[in-house]
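Missing here is one protein chain; the remaining ones are kept as they sit in the complex.
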Amino acid sequence: MDKLAKIVIPGDLISEKPLKIGEGVFIEDGKVYANVYGILDQKDRVRVIPLAGKYIPRRDDTVIGVVTEIDFSSWHVDILSPYEARLHIGEYPGRIDQSEMSCYIRVGDLIVATVLDVGWTMKVDLTIRENQFKILRGGKLVEISHTRVPRLIGRGGSMISMIKRESACSIFVGQNGRVWIQGKPENVRLAERAVEMVVREAHTSGLTNRVVEFLNANK
Amino acid sequence: MADGVYTFFKDGLRLDGRRKDELRPLKIEAGVLKRADGSCYLEHGGNKVMAAVYGPREVHPRHLHNVTQAIVRYKYNMASFSVDERKRPGPDRRSIEISKVSREAMESVVLKERFPRTAIDVFVEVLQSDAGTRAAGINAASVAMADAGIPMKGLVTSCAFGKIDGEVVLDLCKEEDNYGEADVPVAMIPRTGDITMIQMDGHLTFDEFKEGMKLAIRGCDQIYELQREALIEKHQNDLKAKE
Partner (left out) sequence: MSDNDILTEIYRDQMYNLLQRQERGDGRALDEYREISIETGVLERAEGSAIVTIGDSKVAVGIKMQPGEPFPDTPDVGVIITNAELIPLASPTFESGPPGEVAVELARVVDRGVRESKAIDLKKLCLVEGEKVWLIFIDIHMLDHGGNLLDAASLGAIAALLTTKIPNKQYDLAEEDEPLPIVDIPVAVSMIELEGNLLVDPDHIEEAVASTQLTIISNRDGTLSGMQKMGSGPISLELLEKAVELGIRKGQEIREKYLYPLMNEIPRL
């Protein structure tokens, strides 16, 4: 994505040929239009990368959630989305008793989880079996727009690996836009500023180099 | 006016120097509020309005939700100090009706089925009113919706036409509205040309109506360009703000 990234608004005509389309567009009378405010990308397929919008969970997404409530069989988890997610007791790695649920995961805990399923009416189920389950403690939570997550991770994880390395922090990015940073306080502050920089300049060219420069200059 | 005491044209131009088919000056700025998911500040003639969009978000009260799509809610509110004589705060019958027709003007472009069980809330606050506040509110709300990243099949744009001294004109100002013979607010989707709101009161012949619709559509096309510019400018400003 270069400096001259083309911004489109909902309803803009993008292409007269409805071939290979991606997100953020719709077809009407054989023509492709943008349905969201964002950056036009025509590299592999025609799509619009949104500049804003709420996180809508998709199956297999890894998210950072906050436990808000415990009922008789599941933890209710806020995932920075219009839809609350549920983590059923059966998804906990290992057998536990209903009466002990709050001993394992408490209200207010920050957890890393995977979206197991999204139902027809947007009923969202999580699981923590697949990845190594952890409760995030002692770091700093930063919330960014989920639309910037792909850029923050970078191609093949290049951007986030670089930030981790240069800032000497452990960083975890949820696809829902929650970022958790752990390290020495001054390093955490540095990493946070690098994340902010990526969020702001997500759609400009030469960003990785600028972030490296920034991190080196401020170490 | 019919009795000829007051005239609205001088040398073919209107009181404020405009031609019959000319809009009042507009200024549109997107993304002006920090907490809202999307926002817009808009000035149109003497109107100053602020629009904020929240959502899609959980619906409260819960029973109002729809399991197949998002509900859109639209609240138009006039600040008590927006008019010469202080307006009593809170919703009145006029603002209830304006909220309803404005919501209906916007609903058809929103891809509501993407967000079952949620609400998309639009709040329009009129800070200073001239004539045409509902159109100004819709224009601002439309930009705020896009700014919030809500998927839509196009923006909605609105302006009014009216009749003064027996002449059909675009975009009445306050004096014209107070003494004019008709006022017709129109909203449309410039991309398709479809009309999404029309109201009329006053006195018009069928031919005058058709003539006025032509003016309103041209007016909407011009406003639409300003809406799009505001959104593009917002992104550029975000980039500039980096240092």
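Lettered A and B in written order, each chain numbered from 1.
Methods note: contacts are C-beta pairs under 8 Å (C-beta built on N, C-alpha and C of every residue); 3 or more make two chains touch, one makes a residue touch a chain.
Here the structure is a predicted model, which means the values were calculated and not measured.
Remark: the absent chain touches shown chains B in the intact complex.
Touch with the chain omitted from the figure is made, among B:Leu33, B:Met200, B:Leu226 or B:Leu239, by B:Met200. Summary of contacts with the chain left out: across B:Ala79, B:Leu111 or B:Ile217, the touching residue is B:Ile217. One chain is missing from the display, and on chain B it is touched by residues 67-68, 93-94, 96-97, 99-101, 103-104, 107-108, 184, 188-189, 192-206, 209-210, 213, 217.
We adopt the following convention: only the chains that are shown with their structure count from here on.
Considering their complex, residues 7, 9-12, 24, 26, 28, 33, 35-38, 50-54, 56, 82-84, 121-122, 147, 197, 200-201, 204 of chain A touch chain B. If you check the complex, the residues on chain B that touch chain A are 37-38, 55-58, 67-68, 109, 111, 114-118, 146-155, 189-191, 227-228, 231-232, 235, 238-239, 241-242.
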